[in-house]
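A single protein chain has been omitted from the complex, and every remaining protein chain is retained in its original position.
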Amino acid sequence: MQPTTSAEALKRLNYIDGHLGGIRRMIEEDTYCVDVLKQTYAVRRAIEKLEALLLDGHLHTCVVEGVRDGRDDQVIGELLELYALANK
Amino acid sequence: MQPTTSAEALKRLNYIDGHLGGIRRMIEEDTYCVDVLKQTYAVRRAIEKLEALLLDGHLHTCVVEGVRDGRDDQVIGELLELYALANK
Amino acid sequence: MQPTTSAEALKRLNYIDGHLGGIRRMIEEDTYCVDVLKQTYAVRRAIEKLEALLLDGHLHTCVVEGVRDGRDDQVIGELLELYALANK
Partner (left out) sequence: MQPTTSAEALKRLNYIDGHLGGIRRMIEEDTYCVDVLKQTYAVRRAIEKLEALLLDGHLHTCVVEGVRDGRDDQVIGELLELYALANK
């Protein structure tokens, strides 16, 4: 992973951690479930953004190198596996 | 698109069409909404499978050629755009 | 289903049908896969809107009646089953 990608990914993980801490407090303080659920959807969105960042880095580095090295089938197989997981 | 991919894609479109025709009849005959919704989720799944097929063909042809021709940024940019649309 | 809901649902099904016909032509004319995929994502969105419409009608009629008639467990069980299918 490029250093800029991993630095940005760790920053996003910190944000997600903080958000989950907020959800924990909401549950402990018996907040209205609808308001808790709105926050869990926001966390899902934040994780999807982290995934997009990791995928961006992966395509620009490992996938391009893989194709140039003739390992098309491997890198493409991995991408399709990820796509299936993302839609499951 | 490879001829085998487009033949398979058209077959899947026929299946989706037939499924939607069934949903239309269910609505016209005032079927219980829960049963109609189960069918619309099945159609969504069928469309996701069609997408996976198209993406598979695209990666193995246009993306590999694009990277070999040095058009990495273009083909990767398109993939990330599709990923964002798929998760929207 | 309320007549206004089913009329609106059939209108949306017509729109989805037309959209799928456009995708069929794109595949037959060998359109660039990325452009085809953008259209399939648009169809997925249209189906999700149809689902939201059906769910809206279902909640305002069958669910409210079910709860008033003491069939809470049945109508809630169905909603949770639909939620699981929608997220699968």
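Remarks
Here the chain labels run A, B and C in written order, and each chain numbers its own residues starting at 1.
Here is the rule we use: contacts are C-beta pairs under 8 Å (C-beta built on N, C-alpha and C of every residue); 3 or more make two chains touch, one makes a residue touch a chain.
This one's a predicted model, so the numbers in the text were calculated from it and none came from an experiment.
Every visible chain touched by the undisplayed chain in the complete complex is listed here: A, C. Only one of C:A9, C:I27 or C:L55 touches the absent chain when the whole complex is considered: C:L55. Mapped onto chain A, contacts with the missing chain fall at residues 1, 6, 9-10, 13, 16-17, 20, 23-24, 27-28, 30, 32-34, 36-38, 40-41, 43-45, 47-48, 50-51, 54-55, 57-58, 62, 78, 81-82, 85-86, 88. Where chain C meets the missing chain, the touching residues are 48, 52, 55-56, 59-60, 63-64, 67-68, 72, 76, 79-80, 83-84, 86-87.
What we mean here is this: only the chains that are shown with their structure count from here on.
Taken over every residue number at the interface, the positions common to chain A and chain B amount to over half, indicating a same-residue contact. With centres computed from CA atoms alone, B is the chain lying nearest the middle of all the protein shown.
Most remote chain with respect to chain B, judged by CA-atom centres, is A.
The distance from the centre of chain A to the centre of chain C, each centre being the mean of the chain's C-alpha atoms, comes to 27 Å. Here the CA centre of chain A is 23 Å from the CA centre of chain B. Contact of a single residue of chain B with at least two other chains is seen at positions 48, 55, 86.
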